[in-house]
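Removed: one protein chain of the complex. Kept in place: all other protein chains.
For chain A:
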Amino acid sequence: MTLMKKSAAELQQLLHNREVSVKEVTEDSFKQIAKLDGKVQAFLAVTEKEALAKAESLDNEPMDKRGPLFGLPIGIKDNIITKGITTTCASKMLENFVPVYDATVMDKINQAGMVNVGKLNMDEFAMGSTTERSAFKTTHNPWNLNCVPGGSSGGSAAAVAAGEVPFALGTDTGGSVRQPAAFCGVVGMKPTYGRVSRYGLVAFASSLDQIGTITRTVEDNALLLNAISGVDHRDSSSASQQVPDFRAGLTGDIKGLRIAVPKEYLGEGIAEDVKESVLEALKVLESLGATWEEVTLPHSKYASPVYYAIATAEASSNLARFDGIRYGYHPEGAKNLEEIYLRSRAEGFGTEVKKRILYGTYALSADHHEDLYVKAMKVRTLIAQDFAALFEKYDVVIGPSSATTAYEIGGVVQNQLTLYANDVLTVSVNLAGVPAISVPCGLSNGLPVGLQIIGKHFDEALIYKVAHAYEQATDFHTHTPSVGEGNE
């Protein structure tokens, strides 16, 4: 039996009773990775030597100096900068890029005494929702190896679901933490924009990007978000709001909770099995004393076109830094500066990234700027106002995290408009900047369904409270896939 499927509290108990050491916990993670990752393919790099050396030194720390995450293994999405450890963004452009500093979240992970065991696969530069857009490998869903894990944080979600690590960091620009968490049957939180510092996160769309947390349980998720949240002088868009103790609010008491359920989130395009699971989940929440009403988010059908205009425009600007000179892919034998630029970007970026840069360049061009980019920003205002209006009357908004369960590998990756339309449930949350979580709420044909709980700005504490009450009233979080155990 692996330690990697235990909660933080259970692992701390074992550590405090000296039944296991930090080194043994870390070794167990590498044992699981060795056993399972040939099939799951979640990791781009494992950092065994560094991790075991760190674990040994952590074992010398006195018990009374240890926090709730001390000595626990974590995997990091490969767009988060790690000093001395290759950070590729799953792109040929950064295949050999070794950062010279740590992202702020890595400083915080280190302060918490966590052990980074490796870097996780993703869609190239986080552009995708299946992890099939990685330049290096395709990650497989631990529940069914023929299916995608979702994306773009597919490696993070798959590694936690498979039991390779109990914790992972992902990033969410348009659903990239919540949708893979849903596909893999784990808990994924996209915090409020600004809650977590983005310093050291390779930028995709700066007004939307946020680092998020992926774990097996809500309580573990709350602990991890507590560890990485807070204002940072190195990210001027990080928020100075107080960070409450998220775990302290996990009382199970949600009596009187007012839930809004947008009819657009249970309407056309949402699979029947997903709808049924969400309606069942609402019954569970009712039985705990909550009430729900059907409402409308009138501009939600525009969320995906708005998102793609804004995200690609910002990406075309952010990715201009990859010029083949200071770092990253450098073409052989280029004769002049122009050729270095043209060839490094042509040879270093994959098709999806090039497409988004081109569309974003178009959106920002003089002839289309007003009609597309500025127009999208205006509709973004309307989408944010829709949410603000709901939160005057309701505490949380609930719907599915994804329109369907996990797709088959190769099934929809070429059908961009289907993929983009399926983003409608998640992208509006990033446009409004509000926080949202995905928690497991069922299985359909052996594949997990995710329940999305959306809150007001900086109200992660309430989201966790609701998610935890739901989780404790059901047993979906206790189901785990049996990959590598002979019966997958």
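Throughout what follows, a contact is a pair of C-beta atoms (placed from the backbone, for glycine too) under 8 Å apart; a residue touches a chain by one contact, two chains touch by 3 or more; residues count from 1.
In this section, contacts and distances are computed from a predicted model.
Asks: Of the candidate names "Aspartyl/glutamyl-tRNA(Asn/Gln) amidotransferase subunit C", "Sarcosine oxidase subunit gamma", "Transcriptional regulator, PadR family" or "SoxXA-binding protein", which one corresponds to the UniProt protein name of the undepicted chain?
Replies: Going by its UniProt entry, the chain not pictured is "Aspartyl/glutamyl-tRNA(Asn/Gln) amidotransferase subunit C".
Asks: Please identify which residue in A:Phe246, A:Tyr359, A:Tyr407 or A:Phe476 touches the non-displayed chain.
Replies: In the complete complex, the chain left out is touched by residue A:Tyr359.
Asks: Touching the hidden chain in the complete assembly: which of A:Pro68, A:Gly433 or A:Pro481 does that?
Replies: Only one of A:Pro68, A:Gly433 or A:Pro481 touches the chain omitted from view, namely A:Gly433.
Asks: For the chain left off this view, which of A:Phe43, A:Tyr308 or A:Tyr394 is in contact with it?
Replies: Residue touching the chain left out of view: A:Tyr308.
Asks: Considering the whole complex, not just the chains shown, which residues of chain A touch the missing one?
Replies: 97-98, 100-101, 193-194, 207-208, 233-234, 236-237, 239, 299, 301-302, 304-306, 308-309, 316, 320, 323, 325-328, 330, 334-338, 340-343, 345-346, 349, 351, 354-355, 357-359, 361-363, 365, 371-372, 374-382, 384, 416-417, 420, 431-433, 457
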